[in-house]
Structure formats: structure tokens, C-alpha cells
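Selected chains only, in their assembly positions.
Order as written gives the chain letters A and B; numbering starts at 1 within each chain.
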């Protein structure tokens, strides 16, 4: 993604690394809950953090970011180790984790959607790629620890990502007027707020009537 | 796939879209059975419909069809929504669903095998690609809803696909004599009939003696 100027780039990098750490922590927590050992915790944490981006890069035929920038796997492994060591303290931070996870979802979805557009895919395709970036890692985590993926049960998780992806993919047509960063911030904030409000008010998506 | 002439192309497209709808309905039904909510039903339906093709395109290094033709995801989402809304009526249609699923398996396997050949892979490799196209979506569906994939338990599901893939991949050598559409129809009909007969007479594949 060609982003001019130094500061925005490092801002984007920092944001993505935070998202990576948060998703690694969420994977590692799930692995601790299943009583896996040190390696299991690190592997699941890392896959959860990097899996969504890997799926994205494979679909758009980009070089997987995890294989070209060592900072992503490093951060993922470190975050997993921190959870392994300090998880009882961390589990008291569950509300904090939910907030960070929502931030990670927002960041990964928006960055993924923009990468899809950059690779020349149509608006709808970029949205699919972006949403998969955001939710892919968590799906991988849940499949590995033998749970039905939370994203399929938790209301307004995937939906928040879908809304944000549409905002950024459609808005990109007027990017020159809106500005790259304004657009990103609007989409990230929307996903984050929808997700937070959905948690706070326990929004329920409709269930099938059986 | 370069298919000359308008009518066959649109016939092929219609056939593939029907296959997509049928597989989406089968995924959505499984999700409804697990009491997932609206989003879960749509996500699993869509993955079931498009997952096999995505695996195929990733293996042969083609642009994923789902990202280049919006009709596939649209049909998948719509079919999932229909199941979500009308599933009690649909569940009374289970025999119909089995027939449609066999048709979807036949279509996806044959189209996938031909695409493998078009991308220059050997006969055996095109068969692998074709079979994975046919059964990949169902495997994904079952992994996500935490079942051992039906294709591994249900007799003569994968085997019907294997037979059809071999017919089309081997027959392609004499395509100029047989004709593209005749060959496709023979292979599709074979998969469909084998699958139907296997269901009707409850053909059992051998089990390991323990």
C-alpha cells in the first residue's frame, strides 16, 4: 500500500502491530483456557494473529506479509508468551480485551479492504477480502481449539466488519476529496463503535425460528 | 475457461449458479440446525458455496472466481437468506435437497476438473483439483459447525466425484471427437446417477475391520 509520508506510515504500522498483539492475546487466551502447553499457546496465538492476513494475501495473490516483515510474527509470539505467563492477571482484564479485540477487528478489516482495492479488485471483492482479514484469524483459532467459531455465534461481530468494509471500499471512490486518513478513521471508528454498542446493549441478530 | 459461443457459456453459467445456490442452501441448513443466528447462517452458506472453488483457484493459482464475478457471492448470500427465512418449509424438501446437492457436486467437480486442465495441469492433477472443487465447500461447512465432514462418512459421495473427474479428464484427450458439451454432460450425468443410486440403494463403502 503506497502511503506517502513518514508519520502516517509508522502510524499505520503501529496500529497494525497493536492489532496483531491483540489478536495473538485473544488466541493465546483461548489456548490457555483449553489447558494447552506453552507451544500450543504460542502456535494458536500466532495463527490467530496472522491467519486472517495470510488468508487475505493468498486470496489476492500477494506475498504473505508474515513472510516478508518479521515484526508481525515477533509481536504475535511475544504477545502469546505474555498471555501464557500473566493470564490470571489478564483474565481480570476481560473488558479491556473486548475493547482491544474490537479495535483489532476494525484495523484489520479496514487495512485488508484497502489492500484488496490496491490489488485492483472490485469494491465487493475488496469487502470480502477485508472482512476475511478481520475475522479469519478468529475462525482459525476456534477451529483449532474445537469450538464453533465465535464470529458465527456472536452477534454483530462479522456485521460490524461488513459495514466498515463497505464504508472504506465505497468511500475510496471519493478518496481524493475525503482524504486517505479521514476515510480510514471513519471506517475504523464505525466498526469499533458498532461492535462496542452491540456488546454494551447485547444486540441480538435474528435467530432462525425452529 | 474459453468456451466459444454465447449459448453454451450462459448455459454453463446458469448451471454453476444453480450449483452455488444449492451448496449455499446446504451450508445454511447445517447452520440453522446448529441454531446459529442470521450472520452465521449467511457466512456458512456462503463459505460452503464458494469455498470449494476458492480452494481450487488457490491451488492452480487462478484469480479466485468469487473475487472476480460478483454473481457467485450474490447468489450464495441470497440462497442462504432464503434458507434462513423459509427453512421449516425447506426441511420438508429434504429429498429435493439431496437431488440438488448431487447436481451441485456433479457440476462443480466437472467444471473444476476442466479448469485444472485449462491451466495446464496433468490429468491426475486436474482430477484432484476437480474433486476438491466438488467436496471442498462441504468439508469447510462441516469443520465450521464442528462435525466430522460428511464426505468422509457418507459413502459414495467423494467416489462419485472421483469417477466423474476421471471421465472428464481422460476424455478430454478425445474432446475434438466427442465434443466439449457431450463430454461434460456424460461426466455430470455419471456423477449425478452414481450419487443418486448410492443414496437409493444405500451403497456402503467397506469399513475397516476392528
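Basically, a residue touches a chain if its C-beta (ideal position, glycine included) is under 8 Å from a C-beta of that chain, and two chains touch if they have at least 3 such contacts.
Not measured: the values here are computed from a predicted model.
For this complex of identical protein chains, the structure file gives a whole-complex count of 3 copies, while the figure shows 2.
Rule of thumb we're sticking to: only the chains that are shown with their structure count from here on.
Centroid to centroid, with C-alpha atoms defining each point, subunit A and subunit B lie 30 Å apart. Listed in rising order, the residues of subunit A touching subunit B in the complex are 58-61, 116, 121-122, 124-125, 128-129, 139, 143, 146-149, 151-153, 155-159, 204-210. The touching residues of subunit B, when paired with subunit A in their complex, are 31-32, 34-41, 43-44, 54, 58, 61, 63-64, 66-68, 70, 73, 84, 87-88, 143-146.
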